[in-house]
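Only one protein chain is missing; all other protein chains are in place.
For chain A:
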Amino acid sequence: MGVTLARAAQWTAAGSGTGTLEITPLNESLLNQIIKFAEDFSTKHPQEAAYVFREPLEWKTQLDSSAFGEGYEINEATVQSEAKHKDGQPLLVLSASTLRVRSFDQLSRLLRIAMEKKLKEAQACLEANRDPIVKILGPEYGTIEGEDTSILHLFDKVKKESDLEAELKMKIILLLHQLDLQLLNSSLKQISQDVRLNPAAVNNEVNLLRNFSGQGEDTVLESLEYTSDYIFSNGCRAPPWRQVHGEICYLVIKPHDTDPLYITCSTAGVFLNGGQLKGKDIDYERKSDLYKDIITFLRERSPRFVENMAKQGYHFSKEPAHKKNYQHVEDAEISDQSQSFYDFTENRRRGKVCGRGKSSSAGSPDERSKLCMKWESSGLSASQSRDKAPKKNFEEEGKHSTVPVTTKKKASGQSKMVKIKKASKCKASSSLEDLGESSSDTDEDEQPVRRQEGNTDLSAEYWGIQKLAKYVKGGDPTATVIALCSMRDFNLSQETCQLAIRDTGCLEVLINLLDTEEIKCQAGSLKILKEISQNILIRHAIADLGGLEIMVKILDSVDTNLKCLAAETIANVARFKRARKTVRQHGGIKKLVELLDCVSVGTSYQGKDIETARCGALALWSCSKSTKNKKAIRTAGGIPLLARWLKCPHANILIPVVGTLQECASEPSYRLAIRTEGMIENLVKNLSSEHEELQMHCASAIFKCAEDEETRDLVREHEGLQPLSDLLDNSENKQLLAAVTGAIWKCAISRENVLKFQEYKTVETLVTLLTDQPEEVLINVIGALGECCQEQENRGAIRRCGGIAPLVKLLTATNQALLVNVNKAVGGCAMEPENMLIIDSLDGVRLLWSLLKNPNPDVQASAAWALCPCVENAKNSGEMVRSFVGGLELIVNLLKSKDKEVLTSVCAAIANIAKDEENLAVMTDHGVVPLLSRLANTNNNKLRRHLAEAIANCCMWGNNRVAFGESKAVAPLARYLKSKDPLVHRATALALYQLSEDPNNCVIMHENGVVKLLLAMVGSTDDTLQEAAAGCIANIRRLALATEKAKYG
C-alpha cells in the first residue's frame, strides 16, 4: 500500500507537506479497493483485526457522534468505543471531529458506519497518514523510497523472538503487501488506458479549433487563446514548476454561450483550472473532471459548440469510429494491391504470348524475351502503386455515404501523411547509431513541416498529372517517355504539381523507373525528379522511397547525361542529414568525386566535362554539410580535383566548387590543403569575378581559412586585401557583405594586413557599416574594427569617423558573439585617452561593467579585458569605479569563475583597479586577497603574469602583504621566476618586491631559493624588472642582517 500511495496515487502538491489526493478516476479506484480491503478485514481475518496499532490513525472526520450507535459510548460530541486496549485506552476515540482508530476491527466498523461518506473518510485518513504502515506496525516498517525492507526486518524479528505479536504483524504485513500489489496492478491498468496528451497534439487541436473560431454566428467559439506566448524547447507553455505535474499549457476559451473557461492541458488530459488570479498568475488547482481532449471538454461545456461544430461539417469521430475509418483505408489498399498483382500476372501472360509470336519471324528469341522481362519487372513495381489515392477515396465513399465527401478526402490524405511520417520516424531512430554525424556543425538541417493539406478541391494539375501518371505506370518505354516528357510541360516548380505527382502515386513509379535499364526512361524520370525535388516534402519522400540509393547506383552509368541528371537530383535531395548519410553509406561520395575526374588532359575543358563536373560538384556541395562527408570527400581524393577545377575560368563550375571548399573549410585538414595546394591564389582571383555568388563563396572560404596565420600572409601576398576592401562598397548584398567582412576580420589579425587595410582606408568604410546591418554582418565588421585597433592610427580613425558612439550603443546588444567583438573593439578604442573621453561620456564603462554579469564566459572575459584600458585611461577612474553600485564585489567574485580566460582578464582588471587605494580597500573587504592566493598554483603563463600584477598592486593596502603570506601565495609566486616568459618574470619580481616588505614572506622566499634567480634578473635590460629584483633582494638581505645582529649583536 505504501508503494502504491507514494508512487501511483496522484497527489496535488508534489513533495512533502500535507498534499491532498486529487479526485481522479485512478485515485478513486485505488480508494475503493483500500476501503474494500479494510471493510472485509474484520470478517476475513478476525485474529489480525484485533491487533492494536502501534499508534492510532488520526484524521479530521466529517462524521459526528450521532452516526455512532451500538458498541460506542457517546458523550455529547465525543465518542469512545467499548472495546478497549489492554492498557484501558479505547480503540476508537472521536473528539472535536478528530478521530483516532487503533485497530482494523474498529476501522471496518467505522467504514460501515460511514456509509456513503466512506470515500471521504478513507481519503481524509490516507491524506493525514501518508504512511499508514508506520503507524500500524511501527516506524521500523516504513517504506523507504526505493527499497522495502519491512519483510526482511520482520523475518529477523520472528527468528529472534517468536511471539504471537510478531506472528500477527507478519500476517498483517503480508496482507498489506498483497493489497499493495493488487493496487499497483490495477493502477497500472488504469494508467495504460489513460490518454497521454503531448504538446504537439494540443497545439494541433488548438490550431484546428482556431480555424473555426472568431466573431459571428456560425463559429464554434468566440476565441481561444494561450495564456502565454512563450514556448519552452519541449513544446510546453506551462512554467517548468508546473511541467513537473505534467501540465502542458493553459488556455482561455470564450464560447458563445458561457463565461470564459480557463483550462489546463496536461499529459493526463484537459481540465478546468481556477482561472486567472490577479496579475498574471493562474490558479492551477483542478476544478473539473479530466477530459481526453479540448473538443471533448467543450462538448460537455458548451451546447453551442456542439451545434456549430456540426454545422462546420467537421466529422467528429469518437475513438472507435476513428479506428474503423483507418481500417477501411488499409483494406482498400490491400485490395488494391492484390488487384494490381492480378493485373501484373495477367499482363505477363500476354507479354509472353506476344514474345513468342514475334520470335518466329526474327532470330535469337531468348535475348528478346529477356529484354521483355526486364521491362516487365519494372512494370510490376510500377503497377503496384497504381491509382492508389483515388481508389481509396471511392472505397471510402461507398462505405459511409452519410459523411460529406470533402472531409473524407482530407481524412485519407492525412492518414497517408501519418504513414509517411511513421516511416521517416523509424528511419530516424535507426540513424541513432550514427552518433558521429555532425549535429554541431553549421548545417541547416531541414525538417519537413507538417502542413495542413488545406485545399480539398483537387486542382486541374492534379487530374492532368494523374492522367499522365497512368501511362507512366502502364506503358512500355515508348509510351512512358511520351508521358514523362509531357509531364514536364506542367509547371513543376509549382507546389501543386509537385505534390500532385506524389499524391497520384507517380513518385514511386518515377523512382522505380530509375531501377530499370531503359536509359530514356531513367533520364525522363530524373528530369522530373530534379525539378520536383526543390520541394522539401518531395525530397523527404524520395529519400523515404529509397531513391537516393538508386541514384547513387546510376552514377556508375555509362551514359554521361544520366550521371549528370542523377548528380543534380542528389544535390537537391541531400539537403538534410539523413539523405546525406544515405549517399555516403552507399558509396556515393566516391562516385561523385569521380565525376570531377573527367578531364582528359591539360587545360582545355570540354563542354561535356564541365557539365559533368558541375553536377558532381553541386552534389558534393550539398553533401559536404555533414562532417563525415567532408572526410569522405577528402579520402576519395576530392581535394586535388577541386583544386584543379578552381583554376577553370567558368563561373558555373566555380560556384559549386568554391561552395564545397568553403563548406569544408570548417575542417582544419581542408584549411591546410587549401593553403598548401595553392588554392588561396585562385580564391583571391575569383574575388574579382562578376558573379556575386562566387565572390561570396570565395570570401567565405578566406574567412574560414584565415584562422591560420600563413593563410593570412598568402592572402596579402596574392593581393587579396584590396579586392576584399573594395567589395565593402557593395553593401546591398548582405550575404556577400557578411562573408567579405568576415574575411577582413580574420585577415586583420595579422599586423601587416592591418597596415595594408590602413592604406585602403578600410577602417573608414567599416565604420559606415556599423548601423543598419544584420547581425551576421555587424559581428564581422566589429570583429574587424577590433583587430584594426592594434594600430594607433586606426583608433584615431574610428573616432574621427564617429564610430565610437555606435560601438558603445551596441554594448546593449544581446547576441553573445556580437558582444564579445564589441567589447574587444571598445577596449581597443579605450587605449586612446581622447576616445576614452567619448566612451566615458556615453556611459560606456558602466555598460561594459554590467556585461560582467553576462552568463557567457567569453562575454565576461572580453568585458573584463576591455575594462583594463578604460580604468587606466579614464579621468577620475577611481571615482567612476566606486560609483558603480556593487561593481567591485561583482568583479572580485568573478575570481571564482572556472574559465581560465575569465580569471586572467579579471586579474588584469583588478590589477588596474587596485591602483586606486580606496577601491583596493573595498576589494580587500570583499576578500580579494584569499581569492587571488587561491589561483596562485597555475602553470598558465598568461594567468601567472596578470595574477602576479594583481597581487603586486593589491599589496598596497593594510596588512595585505601579510595576508598574502598567510594564504600561501608566496611560495607559488617564487616558482614563477623559473618560468620562461620574461613578462611573467617582471610581474612576479614586482609582486615579490612588494611582498618582501613582510619579514615572514622573506623567509618563505629565501626558502624557495628566489635569491639566486633574482640575482640573475638584476642583470636584465628591463629596468623595471631590474629594480624590482634588486629591491626584493635588498629586503631579504636587510632581514638577514637584522637577524644576525639580533643573534650576535
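Following the convention adopted for this analysis, contacts are C-beta pairs under 8 Å (C-beta built on N, C-alpha and C of every residue); 3 or more make two chains touch, one makes a residue touch a chain; residues count from 1.
By our rule, contacts and distances are computed from a predicted model.
Choosing from "2-methoxy-6-polyprenyl-1,4-benzoquinol methylase, mitochondrial", "Translation initiation factor eIF2B subunit alpha", "EFCB1 protein" or "TMM80 protein", the protein name stored in UniProt for the chain missing from the display reads "EFCB1 protein".
Remark: the omitted chain is touched by one listed residue; of A:Leu137, A:Cys236, A:Ala483 or A:Ala969 this is A:Ala483.
From the options A:Leu221, A:Ala523 or A:Ala825, the residue with contact to the unseen chain in the full assembly is A:Ala523. Here one chain is not drawn; of A:Gly474, A:Gly659 or A:Gly783, the residue touching it is A:Gly474.
Across the interface with the omitted chain, chain A contributes residues 343, 347, 351, 354, 358, 361-364, 367-368, 371, 376, 379, 383, 386, 467-468, 470-471, 473-479, 481-486, 488-489, 519-520, 523-524, 527, 558.
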